[in-house]
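Here is the structure we will look at, set down as structure tokens.
In this view, the complex is presented without one of its protein chains, the others remaining in place.
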Amino acid sequence: MGQLPFDPRPWPIRRNQALQDQTMRHTIGFVTRRFALAKRDVYRKNPAIEASRQAAVGQKRQAIRDMPRLLEQFRAQVEEHGAQTYMAAGAHDAIAIALRIARQAQAKLVIKSKSMVTEEIELNQAFESAGIVVRETDLGEYIIQLAREKPSHILAPAAHRNRHQIDELFHHDASQQGIQPPVSDEIAELTHYARFRLRQEFLRADMGVTGGNFLVAETGTLVLITNEGNADMVTSLPRVLVSIVGVEKIVRDWSSLVQIIQQPAMSGIGRHLSSYTTMVHGPRQSASAEGPDEWHVILLDNGRKALLGTEFEDVLSCIRCGACLNVCPVFREVGGHAYGSVYPGPIGIVETPLLTDLQVLPEIPSTLCTLCHACLEACPMDIELPHHIVALRRLKAKRRLNARRLDWTMRTWARFWQTPQGYRRSVQIARLAQRVSRQPRILHSAPGLFGGWFETRDMPAVAAETFHEWWPKHHHTGASEK
Amino acid sequence: MTVGQQFEQKWQENSGKIIRIRQIAELPGFLEGIVRSYGHHGNMPIVMAGLPKTWSDAISQGSAQAAYLWAEGGDKERFRQYCEGSTLGVTGCAWAAADAGSVSLYSDSEQSLLPSLLPPIHAVILKESQIAETFQSGLQAMYQHAKETHFWPSLIKVIAGPSMTADIEGQLILGVHGPQDVYAVIVEE
Partner (left out) sequence: MPERQRIAKEDETVVARVQLFVTCLADMVRPQAAIAAVRAMERRGVNVEFPSNQTCCGQFSYNAGYQHEAAILARHFLEVFETGETGHDETEIVSLSGSCAAMVIHSYPQLLFDDAMEQGEPLSVAEDWKRRAQAVGTRIREWGTWMGKTFGSAQEKGHHLPVAYHLGCHMRRLLPPSGELTNMLKAQGILAREPDDADQCCGFGGTYSFTEPAISTALADDKLKNIDKLVHDQGAVCLTSADLGCLLHLAGRQRRQGSPFPACHISELVDLADQNRLTPEHIESLGDEGRK
């Protein structure tokens, strides 16, 4: 079973906070729609992509099934190139390995490019309590690090903050560092401040930390994709490089990489490639001008392998493109924080409970999905997200994790409606209740679980004559006006 | 559309800039112009890596601006400092791809990624014959070559546009960590 960090505040508090944050909702709504449109466009204009995508899905599924063997092959390859590799069963193990490497290297300043896995294992907190400064270098990640927050979108971590709030954070940072603050809260100026500020740390850092988008078993290659170029700084400048990557990132061979490598950019932001795709094969070759002297690759399980051979296995094919977040109506409404997990959106509500055997945030498959199926349509890896969401709801019902009122309502409902007599009785009961509560035409309230509807909406009362009641009359008289 | 035209179009869609030159002699003047218009204050405005000798010689000799070339056995620390202080990084590339509008650079003893990373402007010089029709076919060719030579560069970098971010309010900004401007200079053969 894996360990994942989570927001311990109860769901209604997380939800209400999100719904009240108009800045966040506006930016998230804007960013997600733009990404989703761009994705649709790139597929429409390049019909040939579809064949690659389908090939990639098949190959990735097979690679997941062959994972143990492929991971061994990958390790052998990169070790031959001069890297060190490690298997980490859980978050704590990965942290311990990374800390050991940092201590041995006497690292004081660590720079990071964006990595969901290091969020998952809470690397920053661990390093900071060990007295090692960690600097996030993705602009969005840097902003939320200053604000001591979690990412709100996989691709746009700071989408919930506007320029004024960011300007304040940067001013505070500048005064602590004794450097020039941004000259205005123009977005270009804020970005310029971050460039200047982080450049100094890129040049000084002793150790770099990356995640990884793909691991190629055949060639021992780690692939990193960014738009800002920070992963290139991290892989080029510090003397020690640590890459912490989930085991599911494995692909079998170079030709599978060729099919899948453009998928994250195409499906996530609608471009053929992100600005930078970096492939690392090993530490610096002696005469090169850049690259680390040491390269360590930590392969993290943390609950992933437990999904092998289950109905949820396809979840491990996720390439973290973010397409499912971008089309999700609920995500567009509440943004990432409401989920309470480092993995938000449709994939997050499936993965978070699964990796932790429903120990962490078991409510989210129920509270954050309308089952509209937009994610299934968007996912380039054909992951059966809606199906899994229903399956998780089923697991919850089975393990009695739902409110008793829901259990009761569902059982009673089915008991009534499994026979025509029961169905007719339920109509009579509803009519009686409506008479008693004096709501003859339009209902403004209802008892029990159904009360939720009436918090915000009305509903017509049960008709004076249902269709069932109308039909026999119609049928007998043959009264159809032609 | 030729492969070269397709590359041009895609590269520009990726917010890259395109220059076509007939002969290498046009190059220095053009690079100087870039440096001048950006404004430069240090002592090493141009850094270069991975260029054929005729090209780097032409740039060093034909330009009034000081230019430093990374060469095998060079001083890594000094080169890094030059790159950090320069305005324009000039590199060659291993290959380019038309459909993605991308160029691929390798890190090895003769080629360096730093000029494409640290200066605010990067110019990559390529011949039309280096452009593969698709990114996928380019990757395949690279793999074949690595297999035949039993050699993989320790770092490979594929560039498809300037460094960019939309992390603040979803607004696109160029030049967050890497270059804000990338030029592809296509040398017509």
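We call the chains A and B, going by the order they appear; numbering starts again at 1 in every chain.
Basically, a residue touches a chain if its C-beta (ideal position, glycine included) is under 8 Å from a C-beta of that chain, and two chains touch if they have at least 3 such contacts.
These numbers were taken from a predicted model, which means no experiment stands behind them.
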item: Selected residue (touches chain absent from view) among A:Val133, A:Ala188, A:Ala433 or A:Ala461; value: A:Ala461
item: Residue of A:Glu122, A:Glu149, A:Glu313 or A:Glu333 in touch with the missing chain, whole complex considered; value: A:Glu333
item: Given A:Ala38, A:Leu109 or A:Leu406, the one touching the chain that is not displayed; value: A:Leu406
item: Hidden partner chain, residues of subunit A it touches; value: 15-16, 19, 33, 329-330, 332-334, 366-374, 376-377, 390, 392-397, 402, 406, 410-411, 413-414, 417-420, 422-423, 427, 430, 441-442, 444, 449-453, 455-468, 470-472, 474-475, 480-482
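In this section, only the chains that are shown with their structure count from here on.
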item: Chain centre separation (subunit A, subunit B; CA means) in Å; value: 34
item: Residue ranges of subunit B touching subunit A (in the complex, touch as defined); value: 10, 14, 49, 70, 72-74, 76, 79-80, 84, 99-102, 107-109, 112-114, 117, 135-136, 139-140, 143, 146, 152-171, 173, 175-179
item: Residue ranges of subunit A touching subunit B (in the complex, touch as defined); value: 27, 30-31, 34, 46, 52, 81, 137-140, 143, 156-159, 161-163, 166, 187-188, 190-191, 194-195, 198-199, 202-203, 219, 221, 227-230, 232-233, 235-237, 254-255, 257-259, 261-262, 271-291
